[in-house]
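I am attaching a structure below and will ask some questions about it afterwards.
Of the protein chains in this complex, all but one are displayed in their positions.
And now, chain A:
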Amino acid sequence: MAAAMPLALVVLLLLGPGGPARAESPRDSLREELVITPLPSGDVAATFQFRIRWDSELQREGVSHYRLFPKALGQLISKYSLRELHLSFTQGFWRTRYWGPPFLQASSGAELWVWFQDTVTDVDKSWKELSNVLSGIFCASLNFIDSTNTVTPTASFKPLGLANDTDHYFLRYAVLPREVVCTENLTPWKKLLPCSSKAGLSVLLKADRLFHTRYHSQAVHIRPICRNARCTSISWELRQTLSVVFDAFITGQGKKDWSLFRMFSRTLTEPCPLASESRVYVDITNYSQDNETVEVNPPPTTTYEDVILGTRRTYAVYDLLDTAMINNSRNLNLQLKWKKPPENGYIHYQPAQDRLQPHLLEMLIQLPANSVTKVSIQFERALLKWTEYTPDPNHGFYISPSVLSALVPSMVAAKPVDWEGSPLFNTLFPVSDGSSYFVRLYTEPLLVNLPTPDFSMPYNVICLTCTVVAVCYGSFYNLLTRTFHIEEPSTGGLAKRLANLIRRARGVPPL
């Protein structure tokens, strides 16, 4: 109830100053962009960015007319006096080693960091209320953000937008790593877009394809930027970004050819009528070490070249607002094909069957020059049946060594030798051509310590049990089944008489 009251007050303020004659003119523009980057590992990354620039001072004047800029976020900026807001939801991890550097990486789970204006008196209270409101907007459990997972960084997370002074007291940062990202977070994110998911690049945003990926990150960034080159006035920028990485094996079934239809199960039909710019960029930089080039179909009209993240890259540009590219009768389905024939690799794997046959793994690899290639296999240790242990199980179990058969290029060309004329050490392996020689190398056998049971246990248990049974049960049995009667001691007996005789002779008292 209390939250409804201030909200009502804010609404009144927004409607108040709007004069009857001059309506609020919408001064916002939308740019949308999709960057498709084929990655060195055969996967493909797609990064969407939807950017709305709004030339308005949200603090100074009351705003009553929202056109492209979503009202839900605009009201947040004015109510909580935000300077910057960055909220991201991520599932997966960006593998920089295989995929190269990302444009924008985010923490796995939900990450929220906010710069408040310096007019805010109680930053912690605004932060708590803001996270609650955002949890309602994005259907996420951001209401779990409280003082136990919020920090105020003192050196990093400087504002990404315009900032005159940076007193870190107004910055708050929180991460919820357990947060799951699913369709219910994508749905409100899509609804913030001006064209929703009906036209333009956002028709490609289908949940069942976007979540079948190795990496999915969607974010909302709000910050103030320069309105013009002289930078004398402020505009608000809202960027909605979505990055996904499609896996070559899961979605591509092992082939490295990609198309928009294969990735998103949709093609582009029309640009968003509200967008001033709507482009698709495809990274066609040659990967010089493999000598592979990617061929894009339909051929692009223009290319764009620049130094991105430290390296020079070339992009093919497709402008959706260009009617030659896309119109009512043509859909745009970009296709990427790799020109080099598929690499000649070979893998053969035969899994083990318990107590029947072992694992067999054979791989043909082409090693790149001046590099180190590591091949590793993970295995688990299991318990054997107790009769299968050797008499000395604490020694360990041996795993047979790996075999490496290689063709090593020679420094000097060798000529084919005559088997009978040359020494024996030169004719171990047949040589087909002199440019390389064949070697077969072995690794050490691996000695694995398996968990061994205590073999003395059965013996100990039998001893203990038998003792207990004999002592307790035996005693009880005797007590219960035997009857006791008093016996008169026998008076006579030959042995006794003889013994008494001898005792009398010795002088010892008789029995």
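Operating definition for what follows: contacts are C-beta pairs under 8 Å (C-beta built on N, C-alpha and C of every residue); 3 or more make two chains touch, one makes a residue touch a chain; residues count from 1.
Everything below uses one rule, namely that contacts and distances are computed from a predicted model.
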item	value
From "Myotubularin", "Hemoglobin, alpha embryonic 5", "Isocitrate dehydrogenase [NAD] subunit, mitochondrial" or "GPI-anchor transamidase", the hidden chain's UniProt protein name	"GPI-anchor transamidase"
Candidate in contact with the missing chain, chosen from A:103, A:211, A:389 or A:437	A:211
Which residue of A:114, A:137 or A:336 touches the chain not shown here	A:137
Selected from A:39, A:104 or A:163 as touching the chain missing from the view	A:163
Sites on chain A contacted by the missing partner chain, in the whole complex	1-3, 22-27, 57, 91, 128-129, 132-133, 135-137, 139-141, 143-144, 154-156, 158-164, 166, 169, 178, 180-184, 187-188, 206-208, 210-212, 226, 230-234
